[in-house]
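A single protein chain has been removed from this complex, and every other one stays in its place.
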Amino acid sequence: MTNDELKSKIEADFKDKITSAVISAQKELIVTVKPENYLQLCQALRDKGDYLFQHLSCLTAVDYPKENKITVVAHLWSYKYAHQVTIKLDVDRANPKAPSLEKIWQSTNWFEREVFDLYGVVFEGHSDLRRIMMPEDYTKFPLRKDFTDDGFIIKPN
Amino acid sequence: MTDLLLSQIKGGNESQFGTDEYVVNLGPQHPATHGVLRLVVKMDGETVKETIPVLGYLHRSIEKICENRTYPQCITYTDRVDYVSAMSVNLAFALATERLMGLEPPPRAQWLRMVFVELQRIASHLLWMGAFAGDIGALTPFLYGLRERERILDLFEMTCGQRLTYNYIRIGGVMIDILPEFVPKCRAFLDYFEPKIAEYEELLTYNPIFLERTRGVGLISPEMGINNGVCGPSLRGSGVACDVRKQQPYLYYDQVKFTECLEPGGDCWSRYRVRMREIRESVSLVRQCLDRLEPGPIETKLPPILKAPPASEIYSRIESSRGEMGIYLVGDGTAKPYKAKFRCASFSNTYVLDQLTRGWKLADIMAVLGSLDMIVPEVDR
Partner (left out) sequence: MTGEKIIQTIAAFIHQILGAAGLSGIIFIIDPVLCAVAMFGFISLFVMFLVWMERKVSAHMQSRIGPNRVGIFGLLQTVADAVKLTIKEDVKPIHRDVIPYTIAPILAFVATFAGMVVIPFDKGIVVQDLNIGLLYIIAITSFTVIAILSAGWSSNNKFALLGGFRSAAQIVSYEVPLVLSLVPIIMTTGTLRLGGIVDYQAGHRWFIFSQQAIAFFIFITAATAEANRAPFDIPEAESELIGGFHTEYSGVKFAMFFLGEYIAVIVSSAVAVTVFLGGWLPLPFLGFLHLPGFVWFMAKLVFVIYLIMAFRWTFPRLRVDQLMDFGWKVLIPIAILNVLATGFVILLLEGGV
């Protein structure tokens, strides 16, 4: 389906569950969803016949300190229909919690661990949420915009 | 550290050193883990019960660094994300930036990009073949693969001066035009190389020992593969048509003829066959692209400072040698990306290692890891 068809179909199927569905200037369909409907939307997108987004390409997060939110971004791709959609979920920056997509696409296991490691977003329902790149006893979240690496730099005398 | 790690893993607090199982650390420095990957393997005698990859030994925070560099400066970092297949990552980032900013490179640049990316695919697969055979125990194909790869690296060096980290494919085109002797030398190489593929296949493909080590080992079913994020040749070895060049054609892949190599088996041997066939397809692709090369500019006119439109983002995918490489860029109106995410094939491919090796032997971990064509800089970035 083309982006326009997808957009109208998603708006028709999930009208009150999503905050917005926009086609960006770069011709991508970006759907922002409310936290309580996140899992439902993703499950439907994976399983329903016209969507069949079987492949989760990427799950990452973007830090917006000025708007006090962290956006969890998931890119979905369908091998059958060759269409793509981006799902965004805004979480509160002070206490970032999001539902885990692990039961739907198992590949999110590591993607969500990486987001937890680098941004601090806690994914509820994840089977094994622990750090993946940084050492186990690391306390900071490196990819946040207010990250400072004091303590790692040894300044010469 | 291992205690801390094991105690955090679910179930690790109860007898992690149980009666019959013991924990072996295929440590970061290891001849076969394709880089600094640490595998904590819980074994029962010779049988593997669980494989826990520990990542992060090669984490160089490339994504964070890219947030503080301008878009052209980021291209140099992309080489290091996958140094075995650097042209592909260069291309991925350049394409992503061009889509973000609405730039269109000239045709000659696009054809040249295709030539180099496909040559890079051949080089990467040759190195993979050597490493995979070496893990299985056949030490000779490694030398043969490297011998051919040297010729490809000579072609690269002739063009951009570098053998490993090229920084050649730039935003808006390529860095410099090819020398006049490039095309005849490239054709000569392809003519020399094509019969060699048959030689290497004869050495390995139907060798009884190789078959025993790889047939039936590491079975990925199509559903399990898609759900677990396997991509690229590893998924094509299970019969799933997932080539980005066919599904979402970039450059001029919709104007050239090539077949997507699919194998139904789903085991290590099928993945090996897929990659050997892909080498042949790439040879044919390079020939077609060289035929279509026409004189022209190699770079489009760029503004002095490349700025992304405010509040823009793009997720752009290409088919790198290992699978789907996706670049997610968020632009905020400045010359530096607000966020750059590298979605690398090896990261998602390595996730299935645990599921594939449970109940198999230690030697199979090496076979499976080799067949997934994982390299660590992609996993850790």
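Observations
Chains here go by letter, A and B, matching the order in which they are written, and residues are numbered from 1 within each.
Convention: contacts are C-beta pairs under 8 Å (C-beta built on N, C-alpha and C of every residue); 3 or more make two chains touch, one makes a residue touch a chain.
On a predicted model such as this, the values are computed, not experimentally measured, just so you know.
In the full assembly, the chain not pictured is in contact with B, by the touch criterion defined above. Only one of the listed residues, B:144, B:182 or B:252, touches the absent chain: B:144.
Within the complete assembly, B:209 is the residue of B:209, B:241 or B:311 that touches the hidden chain.
Only one of B:135, B:243 or B:324 touches the absent chain when the whole complex is considered: B:135.
In the full complex, chain B makes contact with the omitted chain through residues 22, 24, 30-32, 46, 133-140, 143-144, 147, 203-204, 207, 209-210, 212-213, 361-364, 366.
Please note the rule applied: only the chains that are shown with their structure count from here on.
Chain contact summary for the complex, chain A toward chain B: residues 24-26, 28, 30, 54-58, 60, 62-63, 73, 75, 77, 79, 82, 84, 86, 105-111, 127-128, 130, 132-137, 142-143, 147.
Those residues of chain B that touch chain A in the complex are listed here as 1, 4-5, 8-10, 55-56, 59, 61, 63-64, 99-100, 102, 226-229, 231, 240-242, 247-248, 309, 312-315, 317, 324, 326, 328, 330, 338-339, 341, 343, 347-348, 351, 380.
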